[in-house]
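My questions will all concern the structure given below.
Note that one protein chain of the assembly has been removed; the remaining protein chains are unaltered in position.
Right, subunit A next:
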Amino acid sequence: MALPMLAGSADCGPLNPLQGLSKELDRDRGLQQDQFRAPRAGSSKQAFRSQYAAAPDHDAARFFAPGPAAGPSSLGAAPYDLSALHTALPPLAAQSPAQSPPASAAAPWAADFMQLQPPPAQILHSHGFRADAEPQATQSRPPAPLDAGVLNSPLQAQQWERAFQVHEEQPAAAVQEQRPAARGDDPDDLARAAASLIDAVRHEQNPKFQNSAFLGLMKQLRDREVVIEGNQVVPTEGTIPVASSWAADFQADVKGKGRAVELPAPPPLSVDHHHPGGTPEQQIGDAPAMHAAEEIDEYLRQENDAYINYWHTAAPPQSTEAAHGTESWDRLQRDWDRFEATATGIRPMAHYQFQANNPYLLGETSRHHMMHAPERNTMYDSVLEMEAAAQRSPTDAHAWFQLGVKQQENEREGKAVQALRRALELEPAHLPSWLALAISHTNEGNRQGACEAIREWVGHNARYGAAVGAHRAQHPERGDMGQADRFNDTIACLIAMARSDASGAIDADIQIALAVLMNTNEEYEKAKDCFTTALAVRPEDWQLYNRVGATLANSGRPGEALDYYYRALELNPAYIRARFNLGISCINLRRYEEASQHILDALSLQESDRVGDAGAGEGGDDRRGITSSALWDSLKTCCLHLGRLDLATLCDRRDLDAFRLNFHLR
């Protein structure tokens, strides 16, 4: 970033504003800043308010008096004893060539205000102010009338303070802005300077630099899109104010800067009235010749700092932009995950959302063939295993059916319905799926859905084709049948089917279908009879035990239901639905302690279906999909009945681990 070199050897050429710029930048204020840091950290702000800015004035005056004698003389007039501060000044400070130029006499003010490099314009403005305050401290300027009111009013001090704070907020940006702003008033000059600068750095390939606001401003200046008016960067008339967010950021900063500068008493433009020709030549003239040797070094250092600072401020918008990009890609990916590519094209996978990272998907399955075994015992398989099976062979209706039934058992009705619908999509004549779907709809309170599912089951049941045909002949199906009519017709048809079997054997499926319909119609007594009839044929079917129990419980006989639930759980201890139903019955019997234990067990079982590490990313959502909210709500009701408000709030947060921990604490 060798700007001075790039800017050309302007020392002997005509007036080069950029050269002046470098001169401004190269003044070493490191020492001043060091000196002023300590007092500021302590009580300088206090002094501001309590002493009406008088003390800092002396401070600065004494500090910048060219000779050691000047300090005491100015101090003598002051009613404040500043000797302590005086001794704190290193002798070198006054002799430093960097500090002696009178043009920078007021710099400590700015330094005091800004830990960072003080912007030149700020110095100049405050210089005018300072000149008014301390005539004897200003060597090269005619004394201006003292504006005591402005100086000494506490209000003024506060304004300074405010100005200071504004500066602190955007010091780095201010540094950038200030440079162009400090330059001459001639817009042509400015444009020329900007153009030459851009020209000089056009080989710089660093994209950060290429996109930097500084370069942007320079380009704007060159193209006359903006002009400097006073201390403001103002877009010229008829131009689009900002081309990019960079420029917008920049403008905002400029505004902040302008506000900060306006607060001090002297208006920005007055600077040049105070010292006409206070442009580069003067600066060059004031600077001692020995200065020149260090010039480039210092300039480089300062320029580096400025750019580092600048990039610190510039980096965040860039990185958030990048983050935004990644986010939208992630979103796209997520959306895409909801679709599946099939032979027929892409279609939404709204019906069933698998758990991520299913360990059963890894490696080959050795049990694939078992999926097609008709009497497969599903008790020992986990949901994950079944999901894996369905994922491996997404066109296997039987796998989907198994998964659906398992999800029913695990008290996840929504997922069960999705899986069963998928099974039926693949194989519309799969009878057990229709029956299972009817049960799910009954549980959801979807009477019509349940009835339609049973009708489908009847329609697809080839075994009773003759009986159904006979029934249809007697009771032709009409399009205008109401819901109740269809319902009654289906029941009649089922009864006809049951009667048609001359062998006298009981078809449990017909009984179940009947019972489901009775249940939806709240004819619990009949429903219970049907289920128990089916149970006589399938004495080991835990689902039937649970169904009898549920029917009893829903008809207001929770006490009798308990035995059926217990039996179901004996047959299949991992039967979450029966466990939950047991809990509900206990609530209805006002045995809340027992109920909460059962529901907690059910929740724990549900939780165990979760993929171990799935919780890392979208933990909350994942878990909520796995444990069902109905269980949590029931558990919460229990807790409220038990007077355990602490546990109830844990239920709201779905925090099973915490709940388990706190459950047995009293």
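The rule is short, and it goes like this: a contact is a pair of C-beta atoms (placed from the backbone, for glycine too) under 8 Å apart; a residue touches a chain by one contact, two chains touch by 3 or more; residues count from 1.
Note that in this section contacts and distances are computed from a predicted model.
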Undisplayed chain, where the name is taken from the UniProt record, one of "Islet cell autoantigen 1", "Histidine-containing phosphotransfer protein", "SCP2 domain-containing protein" or "60S ribosomal protein L14": "SCP2 domain-containing protein"
Contact with the hidden chain (one of A:196, A:461, A:551 or A:597): A:551
Residue among A:196, A:581, A:597 or A:627 that touches the chain left out of view: A:581
Positions on subunit A where the hidden chain makes contact: 411, 413, 439, 442-443, 445, 516, 519, 546-547, 549-551, 553-557, 561, 577, 580-581, 584-585, 587-588, 590, 630, 633-634, 636-637, 640-641, 648
